[in-house]
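Excluded from the complex is one protein chain; the other protein chains are retained at their positions.
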Amino acid sequence: MAEHSVSDGRSGAAAATPTSVQDVPVHAVVDEQAFYARAQANASWAASRMFVAIGATVYGALVFSYFYLRSLDSNGLWHQPSQHPPILLSVVMLGLGVTSSLLFVWATRRLRAGRRGVLDWGVASAITTGVLALTVGLSIWQLSRLPFAPGDSGYASVFVGTEVVTIGMLLIELYQIETVLARSIRLRGVLSPGGDAADSSEVMAFRLAVDAASLFAGFMAIVLVGVFVLFYWVS
Amino acid sequence: MSKPGRLLAIIIPFLIAATLFIWGGLKLSRYPAAIAATTSSTSNGAEASLTMQTVPALGSGPHPDWVSYLIQRPDGQWVHTTMLQVPAHALVHVTILQYDTGSDLRNPLMNQPQGTVGGTITVNGQTVDALTPKNDAPGIGHTFTIPALGVSVPLEGVPDTAKNPCSAAPCTTNYSHNTIQFEFRTGAAGLYHWQCFVPCGTAFLYGNGGPMQTLGFMGGFLKVVA
Amino acid sequence: MSGSTPPSPTHATAAQPRHALRIFLVWLVLSAIATPLVYLVLGPHLPPGGMSDSAASQQFDMKVLTAIATPVVLFIWTYFGYALIFFRSQRGVIEDGPPIRGNRVFQAGWLGITTALVLFLFGFGTYELIHPAGAGAGEGPNPIWSPVSSSSTKPLEVQVIAQQWQFTYRYLNAGGFETTQLYLPVDRPVVFHVTSLDVIHGFWAYQLGVKADANPGVDNVAFTTPTQLGRFEVRCSELCGIWHGAMYNNGYVVSAGAFSQWLTKEQQRHAPDLPLLPPAAPYYNPGAGGGFYGSGQEPNATATPSPFPSSVTSPAGS
Partner (left out) sequence: MALDITSSPAGDGGTLATGGVPAARRTRNDWLRPNVLWGLVGAVIGYAIGHWAGNAIAHNWQQVQGSDQNNVSLVLGYLVGSVGFLAGLGIVNYPLAKLVGRQPPAPEEAQPGLGKFFRYTLDHKVVGAQYLVAMILYFMVGGLFALLFRTELLSPTSHVITPDAYIELVGMHGTMMMMMMTSAIIGPFGNYLVPLMIGSKRVAFPRLEALSLWLTPAAFVVLLSGLLIGGFPTGWTGYAPLAVQATQGMDSYLVSFGLMALSLLFGAVNMAATIISHRAPGMTFGRLPIFVWAMLSTASIMVLAVPVLFAGLYLMLMDRTWQTAFFTWQHGGSPYLWENLFWFFGHPEVYLLALPSFGILAELLPVFARKPAFGYRTVVAGLIGVGVLSFFVWQHHLFMSGMNPDMRPVVMLTTELISVPTGIVYLGAIGTLWRAKIRITVPMLFCLGLLFNFLLGGITGVFISDVPADTTLHGSFFVLAHFHYTIMGGYMFGFFAGVYYWFPRFTGLQLSEKIGTWHFWTMIVFFNSTFLPLFAVGLLGQPRRVFEYQHRLQGLNDWATISAYLLGVSLLIFLWNIVWTTAIKNRPSSMNPWHSLGLEWTIPYPTPLENFDRVPVVLSSPYDYGVPDRPPVAVVPEPVGVGCGPALSDPVREEDQHG
């Protein structure tokens, strides 16, 4: 690198006078902790939506596969009428999955509105966790006794593929809700009304996690209904 | 770290990486050994003879259950390879001992012997110019096809109900088998690929995976040397 | 330039030579020389030659694209060459250039010209695609751009069957025999029905300017009319496994008389195996052979699939 001369074009350097600095909104740098707390909240908000977008895109690819194979009807083997998973079990699973997810969303809304305390919310999430685990178990059980082989037709393939993805997604939802529940138990002293809110960064992280979990639960409720419609009504 | 230390810390991993790379490259370039046909020269020009067998399973190696060709060395030893060496512009007598069972072809055109001398092949002593499916046809086990020379010979399969099926290579003539004999003429020197056109990679989609796509099993090179 | 007072833009402009004019002139001269050279000298040698109408149209297409690309490339080269010569800082000195952040006219002009070029290319490409019947590309089972049917000659229908690892051909309106050779008569439209028995292959008749993917279960139609006698190469253009590189053969465009001679000979040669072939259909469905994951485990052994969708009409009847 060539030695630079002193008389180079650093024209702006001399102008770094306090006058230009005063143009900066001072409140923006008042509190660094607040600045990063807000940044982290925004980041969490954005990231939770991005993860939902990722999940939606994965389902989008599956829905595309569904309609694409249906429109092609390769070898006349899109779907044979006999190939239906047991409807009763499926309705039960749909009901369990959707109601538990919505229960969590509803409880979170109440918590956020401050109508009820954390205990109320904790009971709801515990119920959700249990019911979701039951749903996952039922899904696996259903997959193990399908009345058709996975390679029987396009419909059978998409059904098996989607069910496995859904099990994975439900497990992610389950994990999210379980972790915020576990965290709320650890933080119960801080979170309860009149509790000591000294460690408020913990509280904030908890709130962000609850929000993310609630968003994902709402997404999963929609997905479950969509998948049901696709495989039991439209086909 | 001292300067020599830093240098060593860089040079030693570099040498290790280079060694690994060269070793890997050599490994990739290693073709199976080519088995030369027994050659003789007659008044009609050069002649050569090849003896091969097809087996339903190798019984050893990394893929014991795969179908394969084996070639007989002049000393009678059976070698697991698909690299053949024959002289240029020669008449090649081929004997194939077919121990495998048969199946359907994806392209029925391959049922037909093509490119052999006289357009015929000899199956168990009978000279035929076409394999016609019979009611209890055992199907075609493999084909021996050299696309660039236009040579294609279907190898009729051993019936599933054969008394004494061979299960692992190398098979001896005590086991149930078909003997297929034919002649073809080689052209100019060069490397010609040959393969089987019967989808015989059991349990692979369309039967064309595994042994069909691995050198040394159901495909190889015919090395025509001047 | 030195110090903390950079020259004002107006002052600088006055002192600068007329860079833009110089660059423009250099570019104009270079383009005026190079573009005709490219079109007239290089153009006739551009692939794939003129062995068929589709090949000729592709060659024309490439000629036009190259001729358009030449001034574009020359402009960029001229500009950057000029900039690297004239817009240099002195060695070892760090000095700032004029603070130009943008220029509306230049930006708008640039966007306008590139957009106009793109729209022209789109129109030209679409015309060339439609004009000689899909330009030799595979058009799927229901081609929308087919050749204008001339009453004198019925097109020759050839089914190209790709399998791992060779091409075979069925002459659908000559009895439907199957052979490993490809002969075409000159000046007669040809319809290729490209299909595959297993994985995706690509049927590429290079000198004919024909390329169509061979998909299992799909009848991919491509049109061409050979206009010159000679040999053409057929290669597989989609990776299909170990012997992909060895999946090639030659085809021949011959006179009408030679073609009918060859046809008669091949029909006789393949008379024995004609009964073994499945009835001519838009695509092969080998059914039992090969199976899904081996013949032992046919997940759908009971279902009797319909041979092909009703929307595909058999070309064999013609």
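A, B and C label the chains in the order they appear, each numbered from 1.
Quick note on the criterion: a contact is a pair of C-beta atoms (placed from the backbone, for glycine too) under 8 Å apart; a residue touches a chain by one contact, two chains touch by 3 or more.
These numbers come from a predicted model, not from an experiment.
Chemist: Can you pull out the displayed chains that the omitted chain is in contact with?
Modeler: A, B, C
Chemist: Pick from C:50, C:141 or C:175: which residue touches the chain that isn't shown?
Modeler: Here the residue in touch with the unshown chain is C:141.
Chemist: Can you tell me which of C:72, C:256 or C:271 touches the chain that was removed from the display?
Modeler: Answer from the full complex: C:72 touches the omitted chain.
Chemist: If I consider the whole complex, including the chain that's not displayed, which of C:34, C:129, C:174 or C:258 touches that chain?
Modeler: Of all options in C:34, C:129, C:174 or C:258, contact with the hidden chain holds for C:129.
Chemist: Could you list which residues of subunit C touch the chain missing from the display?
Modeler: 1, 5-6, 12, 16, 19, 46-48, 54-55, 57-58, 61-62, 65, 69, 72-73, 76, 79-80, 83-84, 87-89, 94-103, 106-107, 110-111, 114-115, 118, 121-122, 124-126, 128-129, 134-141, 143-145, 194, 198-200, 202, 204, 206-207, 209-213, 215-218, 220-221, 233, 235-246, 248, 285, 292-294, 296-297, 299-300, 305
Chemist: So that we can see where the missing chain sits, which residues of subunit B does it touch?
Modeler: Residues of subunit B in contact with the hidden chain: 3, 6-7, 9-10, 21, 24-25, 28-31, 63-66, 190-191, 193, 201-206, 208-210, 213-215, 221.
Chemist: Go through subunit A and note every residue touching the omitted chain.
Modeler: 1, 4, 8-13, 15-16, 18, 20-25, 28-47, 50-51, 53-55, 57-58, 60-62, 64-65, 68-69, 72-75, 77-79, 112, 149-158, 160-161, 164-165, 175, 178-179, 181-186, 198-211
Please note the rule applied: only the chains that are shown with their structure count from here on.
Chemist: How far is the middle of subunit A from the middle of subunit C, if each middle is the mean of its Cα atoms, in Å?
Modeler: Taking the mean C-alpha position of each chain, the two centres sit 45 Å apart.
Chemist: With chain centres defined as C-alpha means, what is the inter-centre distance between subunit B and subunit C in Å?
Modeler: Once rounded, the distance between the two centres reads 37 Å.
Chemist: Give, as an integer number of Å, the spacing between the C-alpha centres of subunit B and subunit A.
Modeler: Chain centroid spacing, subunit A to subunit B, equals 55 Å.
Chemist: If a residue has to touch 2 or more other chains to count, which residues of subunit B qualify?
Modeler: none
Chemist: Specify, in ascending order, the residues of subunit C that touch 2 or more different other chains.
Modeler: Those would be 292.
Chemist: Please give the residue numbers of subunit C that touch subunit B in the complex, ascending.
Modeler: Touching subunit B from subunit C are residues 161, 163-166, 168, 178-180, 197-199, 241-243, 246, 249, 270, 272-273, 276-278, 284, 286, 288-297.
Chemist: What residues on subunit B touch subunit C, complex-wise?
Modeler: Subunit B residues touching subunit C: 103-109, 111-112, 114, 129-130, 132-133, 147-148, 150, 193, 195, 197, 199, 202-208, 212-215, 219.
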